[in-house]
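I'd like to ask you about the structure that follows.
As you look at this complex, bear in mind that one protein chain is not there, while each of the others sits in place.
The block that comes next holds chain A.
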Amino acid sequence: MTVTARTIISVRGLVKSYGTFTVLHGIDLDIAEGEVVCVIGPSGSGKSTLIRCINHLEAFSPESIITVDGIQVKPGAALAKVRAEVGMVFQSFNLFPHMTVLKNVMLAPMRVRGMAEAEAAQKARELLARVGIAEQADKYPGQLSGGQQQRVAIARALAMQPKVLLFDEPTSALDPEMVGEVLDVMRRLAGTGVTMVVVTHEMGFARQVADRVIFMDGGRLVEMGSPSTIFDTPREERTRSFLRAVLNH
């Protein structure tokens, strides 16, 4: 990553609470264009909530400021613009079960970008080929394996040509033998210049692919740095104990 890359996601003083329970305690974070950031940490540390705030799937405290590509993330007309630029891949895929795989990928470009059907179909087939499931285009999501479904979900997100891709534990719901195929697709994506923010428990992936690793605990950014810093020479005791727990089994 070059030092001069401009900031595409900026998070300032992000606070998120449910009633009296605070999930995020004032997060500050800048992510540069093209950067691949992996967010790790124990369950309930707020890492999923953090990325769900970036496209406003979670509402957050009005004093907090998040901007994506210069547009402030808040309810209203500009939010649709942000969401069109920010793709998201969910743990539970969330494909549309009543549409074929091809239609799943075509829908948003047609409805949001106004793309013609023939063009959308051609683009969708290209993307499905890119994630290695061109031959499944006319099946329904329910007929595919979990790994294939998640690859469709990635193609669906890519169809909007987003500047940023958010991954919310994309391999956590998969059978172990299907994790690899999804991580492979993500690894290839990481080289294409799209900004990626990945919440994951796959430490091997984070170490290999991330430009930067963020460790979160208790709703705070505890430590961040290059993969080698975080995994080999973490400063914080909390980071060390978490890594000991997840790596030694």
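The rule is short, and it goes like this: a contact is a pair of C-beta atoms (placed from the backbone, for glycine too) under 8 Å apart; a residue touches a chain by one contact, two chains touch by 3 or more; residues count from 1.
Following the convention adopted for this analysis, contacts and distances are computed from a predicted model.
Visitor: What does the UniProt entry say the missing chain is called, choosing from "Cbb3-type cytochrome c oxidase subunit", "Glutamate/aspartate import permease protein GltK", "NAD-reducing hydrogenase HoxS subunit beta" or "Phosphoribosylformylglycinamidine synthase subunit PurQ"?
Guide: Of "Cbb3-type cytochrome c oxidase subunit", "Glutamate/aspartate import permease protein GltK", "NAD-reducing hydrogenase HoxS subunit beta" or "Phosphoribosylformylglycinamidine synthase subunit PurQ", the absent chain's UniProt record names it "Glutamate/aspartate import permease protein GltK".
Visitor: Looking at the full complex, which residue from A:C38, A:C53 or A:V86 touches the chain that isn't shown here?
Guide: From the options A:C38, A:C53 or A:V86, the contact with the absent chain belongs to A:V86.
Visitor: Among A:K16, A:K47 or A:R156, which residue is in touch with the absent chain?
Guide: A:R156
Visitor: So that we can see where the missing chain sits, which residues of chain A does it touch?
Guide: Touch with the absent chain occurs at residues 55, 57, 80-81, 83-84, 86-88, 90, 92, 94-98, 107-108, 111-112, 142, 156-157, 160.
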